[in-house]
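Every protein chain of the complex appears in place save one, which is left out.
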Amino acid sequence: MALRPVPRLELSDVTKAYGSLVAVDGVSLAVAPGEVHAVLGENGAGKSTLMKILYGVVQADAGRVMWNGEPVTIATPTAARRLGIGMVFQHFSLFPSLTVLENLVVSLPAGRSAAAIAAAATALAGQHGLAVDLRRTVDTLSVGERQRVEIVRCLLQDPRLIILDEPTSVLTPQAVEELFALLRALAASGCSILYVSHKLHEVRALCDSATILRRGRVVDRVDPRGETDASLAERMLGSVVPPPPRRAGAAAVRDRLVLRGLDRPADTPHAVALRAIDLAVRAGEILGIAGIDGNGQKQLAEAIAGQRAASAGSVLVEGKPVDRLDVGARTRAGLRYLTDDRLSEGTVGTFPISLNLLLKRIGAAPYWSGGVERPHEIATHAEELVKRYDVRTPSIETPIGKLSGGNIQKVLLARELADGARVVVFNKPTYGLDVQNIRASRRRIRDIAGQGIAVLLISTELDELIELSDRIAVMARGRLAGIVGNDEGARLRVGELMIGAAS
Amino acid sequence: MQGLFTDAFLTSLVFGAISAGIPLLLAGLGEQVSEKAGVLNIGIEGMMLAGAYVGFVAAFYSSSLWLGFAGGAAGGAAVALVMALLCVRHGLNQIVVGIALTLGVEGLTALLHHFQFGRTYPRLDAATSLPIPVLADIPILGPALFDRHPIVYVAIAMVAVMAFVYRRTNLGLDLQAAGDKPAALDVAGVDVVTTRTVAVLATGVMAGVGGAFMANIGAGLFIPFMTGGAGFIGIVLAMLARGRPLWVLAGALIFGACLSMTTALQVAGVNIPTDVIQMLPFAAVMAVLVIFGRRASLPAALGLPYVRGAR
Partner (left out) sequence: MSVETADTAPRGADNGRRGERSAALTRILLLSIAPILAALVIAGGILLALGVDPLAYYGFVLERGLFNGLGLQQTLTRMAPLLLLAASLIVAFRAGIWNLGIDGQFLLAAVAAGALAPALIGTLPGWLTLVVCFVAAAAVGALWSVVPALLRAYQGVNEIITSLMMTFLGVSLANVLVKLLFLDPGTTVPQTRTLPVADRLPRLLDTTVSSGLLIGLVAVIAVHLMMTKTAFGLKLRVVGANPRAAVHAGLPVAKLTVAVFAISAALAGLAGAVEILGVHGNVRADWNPAYGLAVVPLVFLARLNGFAAIAYVFAFSVLSIGGESAARRLGVPHFFTLVLMAIILILLAVVEYVDHKRRAAGKA
């Protein structure tokens, strides 16, 4: 027994419930010193909640936490840090209006002078190649730079265990490699790493061991290096995922959506401007837009859909310019847009489903007559769409905010695809959904392309683009860096375009 | 018009600008703390009025202006405590509670004053000044700036103190972080509720002293509703100053000068109705907002309650 080292961290039977939903259900896991341990699971499997418990953000209802063999309670993030647990967050926890140095000062325990912190940060930066300018305010940094600041902040506390929550979703493939090199070096120096992800190939490339969660429970513990993507996916999802059928190339040749030299200045000093965007999407084609989040994808989508006017250039639907039309008129012309921000932009959470289904057509016949609403028509319309799109809801009068993410997405799909869609822009259509709804959404996108609708698919998930697209365009700093056909070498070339455009 | 700018006129104008500007300065500095920390403190008008009333009563019965200012601070802080309890600790709507507190303090102070003094408005003795040697002898500026009650010096020194707090202390960084991204501050190990409570109480203390200044130094007596929107001007000053205390001082002096025009013009023998003069500061605020509106900046999480662990 003496041969087995004491784990750095050991959880036994940790449970946490939110109301009737048991987010973490009797989870046990152990991480040895210097081990890179993956926590693998779909969205909603309980990974984030488990990490919040470890970092003291959320308190477990039951269970035991051992640190270096001693039982501990982690009541606050400060307590976690005092033990030597550091965390790099998925949604960055930096303060945008403060400088990098001020961010470090706020987050570190009082008693270290700003000068000492600056010196330590510079030393770390040299050691690990994590160069950041300490005097810049965070809102001027790119996402990659922000992550570097997060990592520096974490390392400054000399942690013995680092938690990384989906750290690669904002990185280029090449930056991912750099991050992995850094993590391997840290592990070699004895630091334990908990790597939270749902990306199978990353886990296989980086981690020594993996704990797989499904619906809050541990379903398996494996050595990911001896697994394949398919075998890991099977363990994670509980059933074999059929490889998606490869799409046949689009047969039609007519351009359905054409953008010509689209320009749009940045709204704020730190936002991205659109520059000279040219592209064409044929009927029945799915054109993917790849790129790291925040490189102008949202601005592009809104310039097409009409929320923001372009300053120069033109948007044509079936050959006709729609530049002078507002959102409503573009919607009527068959141009539809599914936003990535379902809750705070796509819907009014306190309004019933029936009204959310008509949000872009308020005042239109037959649902309104002379400006007065006709409850019967509104209800019939809602009942029909709820049935056709399989929205699971107690009633069409239920406030949409009470539905699950997947069902809200179905309502949005119903709203945007109904009544003569010709061109549909999807912005991160599967972001934050569980695996069932991801599959259903992707199937829906393939289906509508099969019906001859032109699809512009914006996504930060390269896998998704590879699975669905006919061609993939790469967006960086508000420009299109290039368009590649979706064939064998697509993944590599897309990555190169991302980097080439970024530097 | 050349005859207008006599020494007497200018002295009266600058003196009046300081007298009227100090309460605005304190209100603006106070509001700035709350806004930095993410609390839109609409209740500041009530805090000033509470400070004016309690400050006056304390000074009246103790015959000590310093006890008066202590009372003002306590009065303002008491109202701020209610605001902090309801809005910061429990996340109630900051605007509704702010309006309610202002209404309530207006009613309560008027009511208490009525039962205490009936229809009389007793006066305090004029404040004794503490002349600063040499400086007090400068023409025009001397009597206005350097021959005043020490609280004037304290108030102006607060500008430097607040600038130091914001620039050089952890508390200052915490305050800004609480307004910027409260959840991240919580994770960083700093208690957001405590930070914001401190901010709101600081606002109450400063606004309360400002109110007491209006009653005890400015007017020498308490009149119901006497703050007359000074707290709201403080909010505008804080909005326009974008976090910089020195700008609050500049704004407070400009608005103070507007307010003191009446007396100064009367000294100069020009007769303009008081109502026109009373419009000046508010007209100036609107003009400034029309010109600089886009640049008035407020923190990202302003007005939003912070509830820990909310999913």
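First chain written, first letter: the chains are A and B, and each begins at residue 1.
Methods note: a contact is a pair of C-beta atoms (placed from the backbone, for glycine too) under 8 Å apart; a residue touches a chain by one contact, two chains touch by 3 or more.
Keep in mind that this is a model prediction, so the values were computed, not measured.
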{"item": "Listed residues A:307, A:380 or A:404, member touching the removed chain", "value": "A:307"}
{"item": "Chain not shown: contacting residue from A:216, A:352 or A:478", "value": "A:352"}
{"item": "Sole contact to the chain not displayed, among A:34, A:328 or A:482", "value": "A:328"}
{"item": "Contacts of chain B with the absent chain, listed as residue ranges", "value": "40, 42, 82, 86, 90-93, 95-97, 99-101, 103-108, 110-112, 114-115, 224, 228-229, 232, 235-236, 239, 273, 275-276, 278-279, 282-283, 285-286, 289-290, 293-294, 296, 298"}
{"item": "Absent chain, residues of chain A that touch it", "value": "18-20, 306-307, 326-328, 330-331, 339, 341, 344-352, 354-355, 359-360, 362-363, 368, 371-373, 375, 379, 395, 397, 399"}
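In the analysis below, only the chains that are shown with their structure count from here on.
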{"item": "Residues of chain A that touch chain B when the two form their complex", "value": "18, 55, 57-58, 76-78, 81, 87, 89, 92-98, 102, 105-107, 109-110"}
{"item": "Residues of chain B touching chain A in the complex", "value": "170, 173-174, 176-177, 180-181, 183-190, 299-300, 309, 311"}
